[in-house]
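Only one protein chain is missing; all other protein chains are in place.
First chain written, first letter: the chains are A and B, and each begins at residue 1.
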């Protein structure tokens, strides 16, 4: 008797194996680093028993405290500003007929995604120095806000495009002013897009190293900069512990955004 | 149209033109439409899809601006009023129920925007849910309702603020036949009970005939005929209306002579002689419309009628549609009651006769 799989026309031998290899490639390094973060020994190779020692060390490192604080502040401010700018732009681009310069505006909004990060990084550095803005947290925030815009824009615009104009017309028909229409209809219906855009912007800001490193100036250190510094000076298990914690934060974020987008899709 | 007359009407539409787009891609959706709709009237815009019904409704609601002409609401020109300042509510074609609100919140939406007190909102929403028989569904979301229930929520939401005029854009088109027929009755009843002026859009002539006080038959951005259901069915003013409303036989004929005021003796190309309402001098070519149910049929040849051959019989339940051919092969459609023991057979000979006054002359 032929197995049913032999008749499955869609099936290609080996594709399943490649998929599993892909998953292993993506996850193995992260899993290994997680496991070794609990290694008692300073040695990176031999296992000396389970311990939280490196976590304690990382959590008590004052430099990491300020770096984390900086990173979170930058990400909160940049993601918030970027999302607000992106929301306004997305409303303008999607609510109504084509604007006169619609495609040029779209290209400009997405420009931060097209320009290689290293180019943006040195461009920002040169620019800030040329116009005499003191490098520091503020320059990081400005640069992050700009490249957060397209990350927030794309999910918001996608949501707004899927939102038929007749909901807003129905609200206007039922005596809602423009503001009330936005407040009670457009905004709540766009919320899933806004939240995923905000989270994307937040993570992208938290993640950035190249641009941050260029425009940070001497005083302001963010978490990726601190980790980079530690890696450059020598690999210690403390890095494993920090990495694991950051991995968990990211995983938390993805799960949350996944749940939110699923809830958004079902409503 | 007299501006004076427009002032008395619920809605006055004066030479309204609507052009979408510009230049080469411009589409003229309305080509100078004039209508006056009386207060408390059940008024229907009837026409095939794309004829401009929705456009006219959207202009009245305030979602589109006219390219030319004027629109009056109770004598006031309303060009400058945004949709939220017009005493008009709409039941949208696809309902447009707010998906993130419950049934109750949807119905309360308009009242809340009008800043009605909480107690009033509550009372009114309760009433509305009773009228549309959805009392058990207050906490549900639109996504959890059937098509018919959503339709009733949309109706309740639009009625709740007690508008002077209710616009309904093909509200029944998404429902199945039984529900549609039931809702026709309910809508008519609600209109009579509330006294609100209904402007109802449909492409379904049966719906229009069943409910309307008056019907405007539209085609390609123009009103073809305005009248009661009986007017447009019995006395279609042109070929489009005759063809669009109900089934009909469109026949070319020559005027033979006068047969009383506005009655002419005519002979069709097939040699069928009949009296038709209309005008014209002898020898003139005219178009006639004869409704299939106004032609009677008896089996066999004889009597004063015209002989024919039965081509095909289509069983429709209450009636039978009979396709016959006259002597020279010209086809004609008849509708005969489905009485039992009928002896009609395809291929057999029969005799038809056209009832007096059944044939009507049509303008192009």
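Rule of thumb we're sticking to: contacts are C-beta pairs under 8 Å (C-beta built on N, C-alpha and C of every residue); 3 or more make two chains touch, one makes a residue touch a chain.
Going forward, contacts and distances are computed from a predicted model.
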Record-based protein name (UniProt) of the chain missing from this complex, from "Alpha-ketoacid dehydrogenase subunit beta", "ABC-2 family transporter protein", "Spermidine/putrescine transport system permease protein" or "Light-independent protochlorophyllide reductase subunit N": "Spermidine/putrescine transport system permease protein"
Touch with the omitted chain, as defined above, among A:135, A:195 or A:227: A:227
Of A:53, A:191 or A:210, the one touching the omitted chain in the full complex: A:210
Of A:19, A:134 or A:161, the residue in touch with the unshown chain: A:19
For chain A, the residues touching the chain missing from this view: 9-12, 14-16, 18-19, 21-23, 25-30, 32-33, 36, 44-45, 85-86, 88-89, 91-93, 95-101, 105, 108-109, 111-112, 114-127, 129-130, 142-143, 145-147, 149, 153, 165-166, 168-169, 172, 177-178, 181-182, 186, 203, 206-207, 209-210, 214, 224, 227-228, 231, 235, 239-240, 243, 246-247, 250-251, 253-254, 258, 262
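Basically, only the chains that are shown with their structure count from here on.
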Inter-chain centre distance, chain A versus chain B - centres from mean C-alpha coordinates, in Å: 55
List of chain A residues in touch with chain B within their complex: 164, 166-167, 169-177, 180, 184-185, 188-189, 267
Of chain B, residues touching chain A in the complex: 61-63, 82-85, 88-90, 92, 94, 96-100, 109-110, 113-114, 141, 143, 157-158, 161
